[in-house]
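Got a structure for you, questions after.
For this depiction, one protein chain was excluded, whereas all remaining protein chains were kept in their positions.
Residue numbering begins at 1 within each chain, and the chains themselves are lettered A, B, C, D and E in the order written.
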Amino acid sequence: MIYLTRRERFSSAHRMFRPGLSDEENMRIYGKCSNPLWHGHNYVLKVTVRGEPDTETGFFMNATRLKEIMTVKVVAKLDHKNMNLETDFMAGKVATTENLAMAIWNELAAPLTEEGATLHCVRVEETENNYVEYYG
Amino acid sequence: MIYLTRRERFSSAHRMFRPGLSDEENMRIYGKCSNPLWHGHNYVLKVTVRGEPDTETGFFMNATRLKEIMTVKVVAKLDHKNMNLETDFMAGKVATTENLAMAIWNELAAPLTEEGATLHCVRVEETENNYVEYYG
Amino acid sequence: MIYLTRRERFSSAHRMFRPGLSDEENMRIYGKCSNPLWHGHNYVLKVTVRGEPDTETGFFMNATRLKEIMTVKVVAKLDHKNMNLETDFMAGKVATTENLAMAIWNELAAPLTEEGATLHCVRVEETENNYVEYYG
Amino acid sequence: MIYLTRRERFSSAHRMFRPGLSDEENMRIYGKCSNPLWHGHNYVLKVTVRGEPDTETGFFMNATRLKEIMTVKVVAKLDHKNMNLETDFMAGKVATTENLAMAIWNELAAPLTEEGATLHCVRVEETENNYVEYYG
Amino acid sequence: MIYLTRRERFSSAHRMFRPGLSDEENMRIYGKCSNPLWHGHNYVLKVTVRGEPDTETGFFMNATRLKEIMTVKVVAKLDHKNMNLETDFMAGKVATTENLAMAIWNELAAPLTEEGATLHCVRVEETENNYVEYYG
Partner (left out) sequence: MIYLTRRERFSSAHRMFRPGLSDEENMRIYGKCSNPLWHGHNYVLKVTVRGEPDTETGFFMNATRLKEIMTVKVVAKLDHKNMNLETDFMAGKVATTENLAMAIWNELAAPLTEEGATLHCVRVEETENNYVEYYG
């Protein structure tokens, strides 16, 4: 079993808040991350898939194909977007890095299975000091 | 003459657009960076000052003091903010990295002179692939 | 289950040596790292906690709270200190990165449990080429 | 149990191709990575070993010894070489990162056992955007 | 005057050698970099242009346009290529980083002038420890 990881990046605006709460209550829970006028990040996305390398080709999934799936299913829906307002798979969710990682997992698991690979980990890095990992 | 550089970071939302133009015209000039619903970045700010080290203390400006001035005058006004709507020194300006670097220069030059240092360069990195430098 | 990691940094002096041995014997075991007049590093500390995100808030532990606990319990006792002489939780231990990682685990496990999180991994990077991980 | 990781680097030329296939067929499978006149990378190699730290020395394997083994068994055979034509342990294999990671595992597992350490992971990073991990 | 820098990357094979000399003489001058069977690197290219920002648009050259010119004129001719054998602007030159930086300058200066920008610096990083800068 081999693990292959591909890194992609996207720049998004977001805000952490719960619709039913006041700005003050959201500020208490999420701090400056709940700023009503948005802020944003250069997110780093690392997707790890696993599989048995084919003995003839020497791999189980081409990294270029992994990049394509990540781009179409995830990055194109987040890059230079407002993830709260424009990203379909984040609709109705609090835009925490945790929820983002789980939502990205749901977008990628099936398409990767169709390629003969198994999704192993979705890692989302929000800043150089914070990141989240989800293993399904 | 010695050059001292301090790195700070801030995460902001922004949009590049000219108020008098339509969304289509702004999209033609600025591309996806003009998305009306905002996007954002983890900006890296590097400020370089120069001076003659004092022969007794061995420096001309404490890096901690440089950090304080950068934080109060610049970072606190940009971090977890929408720079188009909330940052006083960006009011009425197109939020390009170029304009941002020049505006930061204007905020820092005088306070640094008061400390006995000379502002040499403001560098703003928008992503790992793009940055701007301004020398006054 | 989600894994959240926070990165912090500290700059410390240290020396690897066993008190009962001569400088020559320590040099044979630890090499230049046993220099009697100390040396130091910019250590990078990555602490990973795991938990079930709350369905309402979208996280199980605020990264800011994780940062506070790491700062109070660990970083403040190591940063700009001599870890052999000044860090209480390293007293009587050889100052290897391995012992440091295990000692940091012991400082953090209980306070993190009180926050409803489970400590998963302590990673200490001594240089860009060497790091140690401890999973309890 | 503690995990110790050492990073080393090597710069190699390679080409991905299967000898029995035409250049066109190889191009279809491997893309530009099958260029017949070679290309190359700055590879990053991270080797993780695990063990129980000795209570007296505070470690189970000196990082300097790990570096020596990595250098002699792996890096010296790849650095500034053509891995398809000059690296004995890659002979007859398609030069994918996956095959490279597995071949490096085979070179390191026994020598590390002799040192009292257990090989845990071989990670090979081909670019800043792609890497492979093998756990045996 | 503002300075704008764009980073691009390419992976190439190369060899440093002078055609009239024996392999032994080349090895004496260039060391392992003259290996006759090639080696390679992940090169990082940073191109800096300067200009006066337009007061209406807030920039003097779109970073996306800079990327396009770098890609067409330089990166496409080097990436996944053998720069000694396949890159037209390196033909007949010793493939040192110094010569590469000067050759890239020659490819970029005129097209950038046509865009209203002035080429300021070409920086080529061969490894994380070595880079070359050329200012014309």
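We adopt the following convention: contacts are C-beta pairs under 8 Å (C-beta built on N, C-alpha and C of every residue); 3 or more make two chains touch, one makes a residue touch a chain.
Computed from a predicted model, the values in this text were never measured in an experiment.
Undergrad: I'd like the shown chains that the missing chain touches, ordered by label.
TA: B, C, E
Undergrad: Looking beyond the chains shown, say which of C:Met1, C:Val72 or C:Leu85 touches the absent one.
TA: Result: among the candidates, C:Leu85 touches the missing chain.
Undergrad: In the whole complex, what residues of subunit C lie against the chain that is missing from view?
TA: 9, 11-14, 32-33, 35, 37-42, 79-82, 85-86, 127-128
Undergrad: Under the stated touch rule, tell me which residues of subunit E contact the chain that is not displayed.
TA: Residues 16, 18, 29-31, 93-99, 101-102, 128-135 of subunit E touch the chain that is not shown.
Undergrad: Would you write out the residues of subunit B that touch the absent chain, in ascending order?
TA: With respect to the unshown chain, the touching residues of subunit B are 1-8, 48, 53, 56-60, 62-64, 67.
FYI, only the chains that are shown with their structure count from here on.
Undergrad: Within the chain touch network, how many edges lie on the shortest path between subunit C and subunit E?
TA: Graph distance in the chain contact network comes out at 2.
Undergrad: Report the inter-centroid distance (CA atoms only) between subunit A and subunit B in whole Å.
TA: Between these chains, centre-to-centre, one finds 28 Å.
Undergrad: Taking each residue of subunit E in turn, which ones touch at least two of the other chains?
TA: Nothing qualifies.
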